[in-house]
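To start, the structure itself, in structure tokens.
So, chain A:
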Amino acid sequence: MEKMLMKGNEAVGAAAIKAGCKYFFGYPITPQNELPEYMSRELPKNGGTYLQAESEIGAINMVFGAAGAGARVMTSSSSPGIALKQEGISYLCGAELPCVIVNMSRSGPGLGGIQPAQGDYFQATRGGGNGDYYTPVYAPASIQETVDLVQEAFDVADTYRTPVIILGDGMIGQMMESVEFKDIQKRRLPQKDWALKEHVEKGSKKLINSLYIKPEEMEPHLQKIFGKYDVIKKEEVRYEKFNCEGADVVAVAYGTVSRIVRNAIKKLEEDGIKLGLIRPITLWPFPFEAFDEISPETKAFLSVEMSMGQMIDDVKIANAGRLPVEFYGRPGGIVPKPIEVVDKVKEILGGAK
Partner candidate 1 sequence: MLKEDRRVRIICGHYGSGKTEFAVNYAVKLAAEGGHPMLADIDVINPYFRSRERSAELEKLGVRVAASSTSATSLDLPSISAGVYSAFDDHSTDAVIDIGGDKGGITVLNRFSDHFSSPAEYDLFFIINAYREATKNASQITDYIDIFENTCGLKVSGLINNTHMLKSTVADDIINGYRLAFKVSEKTGIPLRYNSGMSGLYEKLPEEIKSRFFPMELFMRDDWMS
Partner candidate 2 sequence: MAQGKVTFREDRCKGCGLCITACPKQIIFLDKNKINIQGYNPATVEKMEECIGCGNCALMCPDLIITVERF
């Protein structure tokens, strides 16, 4: 496929179809509507089914039904809609069902606003539903990366029997960029022998379930799930480290904000200041290892977020008290300008060098 221009939301749809997604259960909410619209148009052409649910809750439970039947399935929403899906996400985790859930996040709490925000970091990485669970969370920073990660997400979901979240801020959903559909490295995926099949094998009653009423059964169930999490933490952590060697300050930023930080890096270079960037691509598992090697020149970490400060908690855990951890955030739907980051870095360093 040649290079073309795509809006983030439609690129997610195209990537999902390329990854073999056959079912999509949607519900409208800004700023992700182009995705269900794209799927309603394109999935039937590719032998799939698009269904608009009565609510986000309906949609995520339809995902539960389809995932339990072994299908590659996706749903998407934006922040308040993802909040509604949390019940279902918890059940999907409990029943170990693979699926991909897209959040093109906007500002909150409450109805918030429709402009891009990163206030769903906690919701995505700490589990917004009940109980002990995590979900792998990918945070793409460009439409090309979105296309690559969506395809990867389906494989990761199937490999570990877990829901996987794509956390793009609204800007990733709405922005237009050039993309190319490369054939991604396919994983060797396990058979879905646990799933309900169209043709029943006699004497093999299958159950899709998250209910373990006896504590002595629930505990090993959770230990098994967390065993998988240990593997995910070892195998699936992804991040990018840029310009960190000898950096005066190392910024930590994901998604759209990481692009702004890159721009700030260039601007700061003109003033002789070296700003590094750690860009988590997986928010869970968080790339703690990226913080292991810090140059002696580095004076502080700077978490830059489109929120009041959520990822900063993980940055502090990763930093383990070694350096000051500073914060710059624009919440509420405001996209920070590179110059604001430049000014913050200069402030940390006590003015221009």
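Behind the choice of candidates: all candidates are chains of the complex that A comes from, given by their letters.
In the analysis below, a contact is a pair of C-beta atoms (placed from the backbone, for glycine too) under 8 Å apart; a residue touches a chain by one contact, two chains touch by 3 or more; residues count from 1.
Everything quoted here is computed from the prediction, not taken from an experiment.
Peer 1: Could you sort through 1 or 2 and say which touches chain A in this complex?
Peer 2: Here, the candidate touching chain A is 1.
Peer 1: Going by the contact rule at the top, pick out the chain A residues touching candidate 1 in the complex.
Peer 2: Interface residues on the chain A side: 3-7, 10, 14, 30-31, 34, 113-116, 142, 170-171, 174-178, 259-260, 262-263, 333, 335, 337-338.
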